[in-house]
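The complex appears here minus one protein chain, its other protein chains still in place.
Chain lettering (A, B and C) follows the sequence in which the chains are written, and residue indices restart at 1 in each chain.
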Amino acid sequence: MTTLTLSVNGSTRRVTTEDRTLLVDLLRGPLGLTGTHVGCDTSQCGACVVRLNGETVKSCSVLAATLDDGAMVETIEGVASDGALHPMQQAFSECHALQCGFCTPGFVITAIDMAERHPEGLSAAIVRAELKGNLCRCTGYQNIVAAVLQGAAAMGVPVPEREVSQ
Amino acid sequence: MTKPSQPPFTGRTEDRRFLTGAGRFVDDIELGRQAYMALVLSTHAHAEIRGIDTTTAAAMPGVLAVLTGADVLADGLGPVPPFFMPKLWGGPDGYGTLRPILVTDHVRCVGDRVAIVIAETRDEARLAAEAVDIDYAPLPVVTGARAALADDAPRLWADCPTGNLSCTLRLGDAAATAQAFAQAEVTLKRRLISPRVAPSSLEPRACIGVHDAAEDRFTLYTSSQDPHGFRAVIARNVLKIAESRLRVVSPDVGGGFGLKAHMHPEDALVLWAARRVGRPVKWTATRSEALLTDTQGRGQEVEAEIALDRDGTVRGVRVEAWHNLGAYFWGTATPPIFFSLQLIPNTYTIPAVDLTTHAVFTNTAPMSVYRGAGRPEATFVIERLMDEAAAEIGMDPAELRLRNTIAPEAMPFTTPTGMTYDSGDFGGMIRIALDRGDWAGFAARRDAAKGRGRLRGRSITSYVEVAGVMNERMEIRFDPDGALSIIAGTHSHGQGHATVFSQMVADWLSVPLDSIRYVQGDTDTVLIGRGTFAARSSMLGGTALMRAKDALIERAKDMAAIVLEADRAAVEFSDGMLRVTGTNKAIPLTEVAKLYYLPAGPANALGIGLSGAGTAAGKPGAAPNYPNGVILCEVEVDPETGAIVVDRMLALDDVGRVLNSTICEGQIHGGIAQGLGQALLEEVTYDEDGQLTSGSFMDYGLPRAGHMPHIESHLLEVPCTTNPLGVKGIGESGAIGAPVAIVNAILDAVRPLGVGSLDMPVTQVRLWSALRAAEEMRGAA
Amino acid sequence: MNTFDIFRASTLDGAVAAFRDHGDAMYLSGGMTLVPSMKSGLAAPGLLVDLSAIKGLRGIAREGNMLRIGALTRFSEIIASADVATAIPALGAMAAKVADRHVRNRGTLGGSVANNDPASDFPAAVLALGATMVTDRRRIAAADYFTGLFETALEADEVLAALEFPIPDAAAYAKHAHPASGYAVAGVFVARFGDDWRVGVTGSGEEGVFRLTQAEQALQQGGIKAAEGLNLGELELLDDATFPAAFRAAAIGWLLRDALAQL
Partner (left out) sequence: MKLEGSFTVARPASEVWAALNDPAVLGAAIPGCERIEQTEGGYDATVALKIGPVKARFSGQVTIAEAYSPERLVLTGEGSGGVAGFARGAATVVLTPAPGGTEVSYEAEVTIGGKLAQIGTRLIASTSRKLAEQFFASLNAQLSTRTEAST
């Protein structure tokens, strides 16, 4: 058993867990954050993507007990603030970028991270390439690509006008 | 044909919870004292079980119970028959299997359920499951449908009188077709395969069983497209209890695609286990378990022939097909068998067809519905034949289609397979597609591609879908405070029903959208429902909802007549008000609703509560709406490497009256993506021993963002005449036309090099191999 | 998963000692291969010795004509490194072809190389560049390091601490990725040191990564043009239902050309 002190969505959480516990199971179980989902066993689908110390990771392949004390975890539950949707969440809704909603948390976290890492600008081609680690079975990705561009634009990232309107 | 006019899309009412992580999927539910189930699955494709030793497993930490097929029998649990056999749709008698929820002495596919372990934690259950020791005596294995019909093939079901053949379905007129072939100037024959694919909803199947000993009543939380259907099968067949003793709740469902249209053994196992251990029992599939145990789609091999004249007049089509049922006739395997033949005439005036398919048992996972369910198989056959025929007689493939297309004046049109299309302008759709997609400008694009060393190919695909099976019930109920609830018999799992149906009711009744609560997926609150599959919800759910609204207004009029002191016949409803004709007397509907809930007053006589229920019905096997469309596709192929890029995709869809164009287009995008997966990437593979070799997403490849082209989608409205809303289905459309659109475009690109046939999925390796083989042939010649 | 313990080592010596003491231990780096294997039950060590907290195993430094990359350095750090971009940009480009962003944020150079997975990318660069593996106890030349499918010269308890890459005059990598897993079906890394050409091939070798000596000789003798149309049919390549050896041989041919075209 290992006792961890983590910063989860800005709050300090102290948990004791078995060494075999995966980060995703820690989040979904003891921490009660079920918005992070599990869609595969082999790190292919990206439904479990969260940010760990500011970087996106597949939380289904991270052993919780290997995290440093004070490690910072950001999940979908921490994205909206005071009930107001983040511009990326808003864009996903307005662009109809989600259907069943199961993969959506992983996509939203990935999209926000992507926008933050590309202050110089995003294009549809870059977005498609950067979405390589996330699977969606419902949307055909088209509206997700549109949403990432629209959300990024709302976050101040330069995006070709033509592609936002597409 | 008109373009729908739509208000701007501002998001769905259900989006917020998914975007904030507040969605509630089955695995998100945690009940007190919850235990976990793990499966012991057959590692052999075909074997006798000589013995099962559970002693080690039972003694492991945290283990509450280890149960086997013998326990199933001892507890009197029944096996599961097919949901229905082809006979119900006018087809043949056939051999339908009775599948126990745990097998006892004979496994027939890898993934057959042999035992279960219940333990305190998921890990403990899985580890103990791995310790269950099963002594198998392996039997010979057969995985292919045609191979399974050989005289010496191993037999799966000793009491099936026709070997491994469950049934043979025949449609059409053999004699007329033979005559058509004899008279035609050109005939050609092709072998066409729609391989097995895995539906792969991103949420793996999951369920929680609860047994309430006080009431002797069960609750099943499950990821289901059809909670009432699950309840009926499990209560009647397995638990043998009254349906009222089982509540099925299907909360948020992470994708269905047909996979979750029928129960799987786990849904019954968790209930039984819960009763056995006296605690809630949860099971969630891992992805590798899902690929092993989920029903699969498609799996058909076809020998297809077409007869036509050199002027392009198609005279007849003859097909013999083999559908791979897998080890059981399971769930809703009948629709794919039927539709794979019935849809072959497509949008064409083919005078004679002779269509046969054999449903065959093999040592593979059971086949059932998957998005399209037989329609993509049929469309693949006819549209491949049309392209081959066009190439053979040297005619533009669009021209060949136009020559044979059913004219709008011919509606209603009955096909030789017995479908009566009520409406549609198939030729008009093709012409618009040719124009929008710049069919005429293709030669220039092909030449430009050649300059870059690429081969460019194009295709035009026409397709039709049948939508709207079975009946449906919807209910609208005012609550005492004037807010209202829609109690839906359909089940939305991504389709946006909460948005679309609520918007319809808000518009009809002039009530605020946010005063509407949308309720679905709970057999305790929904009287009856059929769930959502086969693109049925807009027509049947929508029509039933409209009738529920009408019934509710009629009842509201009773109250309005009393409180407005008017003649009942003079009361009318408009703009949210009940008005007395010719006067200024009026009362808001919401006020009438509140009166219905007062503890005294007119409700005493009229009955407490204001609600309305409505029913809409389709016919089994001959559903009454026919969405249709056209896909234009262009691909580029690298002749050296076999790399394929789907470069352009234009989809035109006639979905009748459009309820929400953004949601419709979302359905089309998703369907096309699944179609692209089938065309280029996805294939369930078994080796010669029946071992699944596509057991994880490391090997089974779903399309990713980078695989998909930008889809240009247009909706066109040819109102449906079989329902008052004028709507047609949308859920399966993209998945039906896309596979053959992509394959035909690839073949168009490589046919000049001598590649005349390609099996799905057309992977880069497969295309590369075909190109090299053709090169060798050219070299030899 | 089985029960197991995690020991977070803070020193290399401590890691090795813990590994030796336990008897059924495995080293954990980024965990991108090991953790999924453990989830499936196909690997079940009793102890994981986590190397991620050991100081000095992570980081990139240019030292003269050599680029030193700590074994625990993540792919995303290799992509972002200015030193990599100026010294051996092909390594950054290769790292960017590994799996996806989320995996690259965890997966490490050392993990990839220590496994000698026949389908991972970096062994091609290690071999072609003639890197040196620096372990807790010795230095191993690339030529001696890869000993077969999933096998290396590392002793069971030996820890890879860093890799030293000689800086070439030019280098490039081209890859054919598996459409589902993203692993290399074939990957070709070319490097030029003066007139000396070296070509490493991953993804396809029956014995794992190998040097494509035919191509090296042709390049030496005739320059880039001479590498066209080599007969690669004699190579002993992996042959399976999904990717037959003939396809792999052809892919190595066009990947070699694509890599050379990037120079």
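Here is the rule we go by: a residue touches a chain if its C-beta (ideal position, glycine included) is under 8 Å from a C-beta of that chain, and two chains touch if they have at least 3 such contacts.
All values derive from a computational prediction rather than experimental measurement.
Although it is not drawn, the missing chain touches B, C when the whole complex is taken into account. Within the full complex, the residue among C:115, C:135 or C:202 touching the omitted chain is C:115. Within the full complex, the residue among C:6, C:149, C:226 or C:246 touching the omitted chain is C:149. Looking at B:105, B:435, B:554 or B:687, the residue that reaches the missing chain in the full complex is B:687.
By the touch rule set out above, chain C reaches the unshown chain at residues 26, 33-34, 37-38, 40-45, 115-119, 148-150, 178, 181, 183, 206-207, 238-240, 242.
Hidden from this view is one chain, which touches chain B at 43-44, 110, 130, 138, 288, 291-292, 687, 689, 691-696, 698-699.
The rule we apply is simple: only the chains that are shown with their structure count from here on.
Here the spacing of chain A and chain C, counted between their Cα centres, is 28 Å. The set of chain A residues that touch two or more partner chains comprises 20, 41-42, 44, 132, 134.
Shared interface positions of chain B, defined as residues touching 2 or more other chains, are 123, 286, 288, 697-698, 702.
The touching residues of chain A, counted against chain B in their complex, run 20, 28-29, 33-42, 44-45, 47, 75-77, 79-80, 85, 89-90, 92-94, 96, 98-105, 108, 124, 127-129, 131-132, 134-145, 166.
Chain B makes touch with chain A in their complex at residues 9-12, 14-25, 27-28, 30, 123, 200-204, 252-257, 284, 286-288, 493-496, 662-663, 665-666, 668-674, 696-698, 702-706, 708, 710-711, 734.
By the touch criterion given at the top, residues 1-3, 39-41, 178-181, 183, 241-244, 246-247, 250-251, 254 of chain C touch chain B in their complex.
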